[in-house]
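Missing here: one protein chain of the complex. Every other protein chain is in place.
Chain nomenclature is as follows: A, B and C, assigned in order of appearance, with residue numbering initiated at 1 for each chain independently.
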Amino acid sequence: MHSAAPAKTTLFATYFALIALLALSAAAAKWQIGPLWNLFIALGIAAVKTALVFLVFMQLRYQRGLVRVFALAGFLWLAISGVLTFSDYLTRGWTP
Amino acid sequence: MNRPGIAAFFSSGASSVAPRVDALFWSLVLASAVVVAVLVLLNLTFLIRYRRGSPARRGPLEVSTWKFEATWIGLTTVGFLGFFFWGARVYLDMERVPADAYSINVVGRQWMWDIRHPNGRREFDELHVPLGRDVRLLLSSEDVIHSFFAPEFRVKQDAVPGKTVSVWFKPTREGVYPLYCTQYCGTKHSQMTGRIVVMSPDAYAAWLTCGPTPRIAERGRELFTKYSCSGCHDQPSQIHAPPLLNVYGSMVPLQDGTFVYAGDEYLRDSILLPTKQVVAGYQPIMPSFQGVVSESDLLDLIAYLKSLPTAASAAPQPSPAAP
Amino acid sequence: MNDALSHPAAPPYVDRDQHSVANHLGMWTFLATEILFFGGLFTGYTVLRWAHPHAFAEGSRHLEFWIGTANTAVLLTSSLFVALADLAIKRDDRRAARRHLVAAGLLGAAFLGLKGFEYFQKFQEHLVPGSGFDAHGAQPALQLFFFLYFLMTGLHALHMLFGLGAIGWLLRQIGRGAVSRERPDAVAIVGLYWHFVDCVWIFLYPLLYLIGG
Partner (left out) sequence: MSLLVESSKAPPRMPSYLEAGHTVRSWLFTLDHKRIGILYMAAITVFFSIAASAAALMRIELLTPAGDVVTSETYNRLFTMHGVLMVWFFLIPSIPSVLGNFIIPLMIGARDVAFPRLNLLSWYLFMAGGILATYSIVAGGVDTGWTFYTPYSSTYSNGHVMAMAAGVFIAGFSSIATGLNFIVTIHKLRAPGLTWTRLPLFLWSMYATSIILVLATPVLAITLVLMAMERLWGVGIFDPKLGGDPLLFQHLFWFYSHPAVYIMILPGMGVVSETLAAFARKPVFGYRVVAASSMAIAILGFLVWGHHMFVSSQSVYAGVVFSLLSFLVAVPSAIKVFSWTATLYRGHITFETPMLYALGFIGLFTVGGLTGIFLASLAVDVHVHDTYFVIAHFHYIMVGGMVMAYMGGLHYWWPKISGRLYHEWTARIAALITFIGFNLTFFPQFVLGYLGMPRRYHMYPEQFQTLNVLSTAGASILAVGYALPLFYLGWSFFFGRRAGPNPWGATGLEWKTASPAPEHNFETTPVVTTGAYAYDAEGNP
């Protein structure tokens, strides 16, 4: 499993992509298009950056299926916690 | 409360919802008893018949196991879903507060229940309610979480600091019933108990007027000045703040384009969390009174706001004596 | 424990490959727990921000945009160096591996330095939650923003400190030859941790610094 590892050029390409995304993120924050849109853009860029780090730096794309499942499990469970918690908050004002 | 334990076990309760809860409860007991009986019978039969050395026939099973598995997965799922719908139906009715319910404020505090009736009459650890009326309790708490539990009414609701929660019931039998706090609230949790007295409407009306009744709306008006609410909200004012006449009971337009119904919860939120729902056309400049106004002052302030001419002036507080 | 002779790999393992796979799986499982550890905070943050959008926007404006941005760049660069160190050790270039790790460690320290500077600033501005907190006329939920700010960045900084410790340990192991081309796992494992802590910051940055709106 060590044989397949990212090449140096891949690492640098990923790094420059990350820095570019950071610049984009910082610029987008200064460009006001409504708080919700800004938030979505900022979090979307963060998600792309994290995906890059996971796939290349953390070599997820070179790992076998099992490790990928474990890497995703954390996020899936985080989603469970967020979605079900918000099933309460978002419907609090509703009355039957 | 005064009845012996075993009789209470089969009582139908003292509120309109109690028989419905009991019907569900006893159906569950019956279904469970059947399941347990079948399982015990099967287990005992197998244990005796297939004890080691018994002459019973063994050998591999002739049928495939998955048919059995599928059958009981299907049956339990259907049975469970049935009980889910039943339970949810009754629950939704329990949560749907009737529009014309008679409102009483209940504040939980370590370790007592502080109760205010609409005319200002106040009592502690004892709640008098008229028979046959839909009674709505507006529960809040001054310190920790408490829980209002009236077992004979099959009603329970936590009183959470920082918000007001409604719970309602319709007493169907005169009498004296226990009231407990069921959310652990500190040292004297087990002494935070009281009584609920269900009286005939006439007796209740008489009871209401015989005690001391401070005019809480008047006190609320004084607080309105004391907390400098009037500086901004009384018209005319230098500061651009929404006027408060005709607010209670109306639909208030908000900055984000939605509307909110201005009930008790809205008034409370507007004082404590003013930027949560900003009225369209105004700036979120009002400071929060969270931690500044005590729970009891807050109730008086809300009482004052409700006493102002309202959008639905034609429908004032329902008079308590009406059935 | 002294009969390792009969087994070529460390005690419970049959061979090195099995050991290496187990190490990776173990680390990823640990990272899943870390996601949920920070996840509790993120859930709390989301609920409160939803309840108090104005206070949170106000709080975000009190933070130094440039420090947050610079720190993100610093961490991303350190991550690159950790990835390079992993590559180097697999190519049996221990000197380069150490050099890259030192660079990553220095960048990590720089991050903490900037963070410390920002903490100091907030302290001077009376924005540290507690009795000395000055809401600057904003609503009380501003204090909740700063409570979360300090807790989230503080826990992140604590993870950074552990990461620095791990890098120090790794440098020593490489120097002793205990980590080498034949046994390179430790670099990848520490690397996984370092990259993960980096990812936490990747989310903290927009959530804390970019929501001023």
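The rule is simple: a residue touches a chain if its C-beta (ideal position, glycine included) is under 8 Å from a C-beta of that chain, and two chains touch if they have at least 3 such contacts.
Only a predicted model underlies this, so the values are computations on that prediction, with no experimental measurement involved.
Across the complete structure, the visible chains that the omitted chain touches are A, B, C.
Think of the hidden chain as still there; on subunit C it touches residues 1, 3, 7, 11-14, 18, 21-22, 25-26, 29-30, 32-34, 36-41, 43-44, 47-48, 51-52, 55, 129-131, 133, 139-141, 143-144, 147-148, 151, 155. Across the interface with the omitted chain, subunit B contributes residues 1, 3-5, 8-9, 17, 20-21, 24-25, 28, 32, 35-36, 39-40, 42-43, 46-47, 50-53, 56-61, 65-66, 68-69, 72-73, 76-77, 80-81, 83-84, 86-92, 94-95, 110, 143-145, 147, 149, 151-152, 154-158, 160-163, 165, 178, 180-191, 193, 272-273, 288, 290-291. Listed for subunit A, the residues touching the missing chain in the whole complex are 66, 73-74, 77, 80-81, 84-85, 87-92, 94-96.
As a convention for this text, only the chains that are shown with their structure count from here on.
Between subunit A and subunit B the centroid-to-centroid distance comes to 41 Å (mean Cα coordinates, whole Å). Counting only residues that touch two or more partner chains, subunit B has none. For subunit A, no residue reaches two or more other chains under the stated contact definition. Note for the complex: subunit C touches subunit A at residues 17, 20-21, 24-25, 28-29, 31-36, 39-40, 42-43, 46-47, 50-51, 53, 57, 65, 69, 72-73, 76-77, 79-80, 82-84, 86-87, 90, 184, 188, 191-192, 195-196, 198-199, 202-203, 205-207, 209-213. Within the complex, the subunit A residues that touch subunit B are 93, 95-96.
Taken in their complex, subunit C has these residues touching subunit B: 51-52, 54-55, 137, 139-141.
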